[in-house]
Structure formats: structure tokens, C-alpha cells
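Only one protein chain is missing from this complex, and each of the others stays in its spot.
To keep things simple, chains are lettered A and B as they appear, and every chain counts its residues starting from 1.
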Amino acid sequence: MDAAVFIVSAVIVLSGAFGVLLARNPIHAALFLVQSVFGVAVLFLLLEATFLAAVQVIVYAGAIVILFLFVIMLLGVDRAEDLDIEPIAGQRPLAIVIGAGILGTTLSALLVAVGGPTGAPTANAPLGDAGDNAQRLGEALFTDYVFAVELTALLLTVAVVGAVVLVRRLGGPLQPLPVVAVATEPRGADDDTVGEPDPDPDQEGDA
Amino acid sequence: MEVTVAWYLTLGAVLFTLGAVGLLVRRNPLVMFMCIELMLNAVNLTFVSLGDELGDLGGQLSVFFVLVVAAAEVVIGLGIIVAIMRRRSGATADDLSVLRG
Partner (left out) sequence: MLDLVWLIPAFPLAGFVVLLLAGSRLGEPRAGWVATIAMFGSFAVTVGVVVDLLSRDVHNRRSVTTLFSWVPAGDLAVDFGILADPLSLTMCLFITGVGALIHLYSIGYMHGDSDFSRFFTYLNLFAFSMLVLVLGDNMLLTFLGWEGVGACSYLLISFWFSDSANASAGKKAFVTNRIGDWGVLVAMCLTFFTFGSLSYVEVLDATDAGQVAESTATFIVLMLFVGAIGKSAQFPLYLWLPDAMAGPTPVSALIHAATMVTSGIYLLTRVNPIIADAADWVPSLIAWVGVGTALFAATIAVAQTDIKKVLAYSTVSQLGYMFLAVGCGAYVPAIFHMVTHAFFKALLFLGSGSVIHGMDGDQDMRHYGGLRKWMPVTASTFIIGWLAIAGVPPFAGFWSKDEILAYAWNESPALWFVGLVTAVLTAFYMTRQVVLTFFGRHRYADARPDEVAAAWDARIAVAVADLDAATVAVDAARTGLGAATAARAEAESAHASAIEAARSATSGDEAEASSDPEALAQAVLAAEDAVATAVTAVETAEESVAVAQAVHAVAGADHAVVSAAAESRAEVPALALDAAPDVADVADHLPEAVAARADHHPHESPWTMTLPLVVLAGLSVVGGLMQLPFTPSLKFLEKWLEPSLFGNEVHLTIGGGMLWVLASIAVVGGLLGIAVAVAAYERRRIDHRAFEQPLLADAWAIDRKVGDFMGGPGRAGFEAVTTFDQRIVDGAVNGVGVLVRRLAGVLRRFHNGMVRTYAAGAALGAVALLLWFLTRASW
């Protein structure tokens, strides 16, 4: 039973990853990322990390990827990237070599080297079952690791402030929104331009 | 068939590799960022599975913090990309070669 779930979610994760890799349209890539994230969330559930599964979905899929999509749409970077050409010479073979290297070394490190994981469990936080996972996490976080939590709070604040600073435009009061010009000519005899809809900016460029 | 921790680790390794290769191959900065997220996900998976193997909550705690930091990082990263992309729309990672020497 677990194996089946694992295999299905593994397929979801990997296909999502391949999708991110190979999608031309960035919006498609974002959606593939969501798929991959969901798969990982299921795997978390399988490992009885229930809180994390939920948080994964909420934060990753629900916030980060949404943020990605906002930026994509904001900047109009939804143009397809031409995946056939590669300007930097030798980058693809090098990427393949690096990929093989990473895969080989990580697999051998994780699976082959010195007989499996050798770390000792801490006395602080023993893993319970799925039921009280959130409770245990909360206890651990806010007693043993409260300092780290405070720091993350600070980190997030800094991130927000930094983002605002990064993207503001300097100087001047708020600028007025751009007004789209509307045809206001008096109607004449040869007026079949009445009621013409505004040109749709979304129609420029195609998916 | 028993799902051992090795399966999870293998999956994590493969996912990490895919993310790394994607980072090197894609030119769109946002997609490159997404590949980074993939790598982070792989790491998270590895953490949780090892935590489960060792009976230690520390794995999940680590993932918690990774998640937070990933969020903050995405915020800043996207802010930077926006700031750059405003100047030149349609820019790819290859155009940012000012540090060429």
C-alpha cells in the first residue's frame, strides 16, 4: 500500500520536475512546480510529517508559486524561451556531466557510503506518530528552538522590507495610472467603428 | 514491497539533480528560480525521510526553517528580478554579463 502511494507520488514529483525543466512557457513551468510540490506533500504525509505536508502546500504551492505567477504576469515574461538553441558553448554537455556527477555522488553518499545514516537522534525531540506531530513540533520550536524561530521572524521582516526597497521606483509622488485612449470621435456616416472594443493587450504574443 | 528510506533518498537525489541541470540549462530567470525551488524540495524530502529513519524530529524542524528561508529568499529574489527586468524586458540570464572579464 505504501509502496503504491510512494510510486504514484514519485511519478507525480518527477514528472512535475521534468515539466519545470522542459516547459517553454514560464507559466506552464510554474504549474508543473505546483504539481511537483503536491507530490512532495503527499510523500511528507507518507512519512507521517503531517504538519509539514500542510505547510508545504500552503506555503509553497499557495504562496511561493503564486508569487512566481504574479511576477511572470507583471513583467510580461510569459514569452516562450527557445529551448533549441544554447548560446553558451558546451553548457549542455557540461550540464549533463554535472548532473551525472551530482546524481552519482549523492546516491553513493546517501546509499552506499559507510552503511546508511549514522547520526544519533537528539534527546530533545523524539519523533512521535502522525497524530501529535504538530504538537510536538510546536513544543520543540517554542522551547528548544525558540531563538531560531525569532530569527526567522526577523528574517521575514527583513525580506519584506528588502523587497519593498528593491522594487520601488525613486522620486516623485504617486504616478497616475496610465489611461487607455478611447475613440471619442463624433460619429459620421461611414462610422462602423462604433462599439469597437479596446485592443486586448493579452492577445499579444501567444502561448 | 517495503518502502525503505533508500527510496526516499534516491528520489531526493534524482529531484536534486533535475533541479541542478535545469538551473544550468534554462535561461529564463524565473524558471531558473523554480529549479532552485525544486532543489530545495529535494533537500526537504531528504531531511524528513532521514528524520523519520532516525526517529528524530530534527529533520522536520530543519525543513520548517528551510521553508521559511526559501520563502524569504523567493521574495528577495523575485524583487531583484523585477528590478532588473523593468529596465530591459525580455532579458534572459545570459544578458546579465556585466561582470565579464
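To be clear about the criterion, contacts are C-beta pairs under 8 Å (C-beta built on N, C-alpha and C of every residue); 3 or more make two chains touch, one makes a residue touch a chain.
Every value quoted in this text rests on a predicted model; they were computed, and no experiment measured them.
Hidden from this view is one chain, which touches chain A at 88, 91, 94-95, 98, 101-102, 105-106, 108-109, 113-114.
Residues of chain B that touch the chain left out of the display are 20, 23-24, 27, 93-94, 96-101.
Criterion: only the chains that are shown with their structure count from here on.
Chain A and chain B, compared by their mean Cα positions, are separated by 9 Å. Taken together, the chain A residues at the contact with chain B in this complex read 2-3, 6, 10, 13-14, 17-18, 20-21, 23, 26, 29-30, 33, 36-37, 40, 43-44, 46-49, 51-52, 55-56, 59-60, 63-64, 67-68, 71-72, 74-77, 79, 81, 86-88, 91-92, 94-96, 98-99, 102-103, 106-107, 110-111, 116-117, 119-122, 124-128, 133, 136-137, 140-141, 145, 148, 152, 155-156, 158-160, 162-163, 166-167. Of all the residues in chain B, the ones that touch chain A in their complex are 1-3, 5-22, 24-28, 30-31, 33-35, 37-38, 41, 44-46, 48-58, 60-61, 63-65, 67-76, 78-83, 85-86, 89-90, 92, 94.
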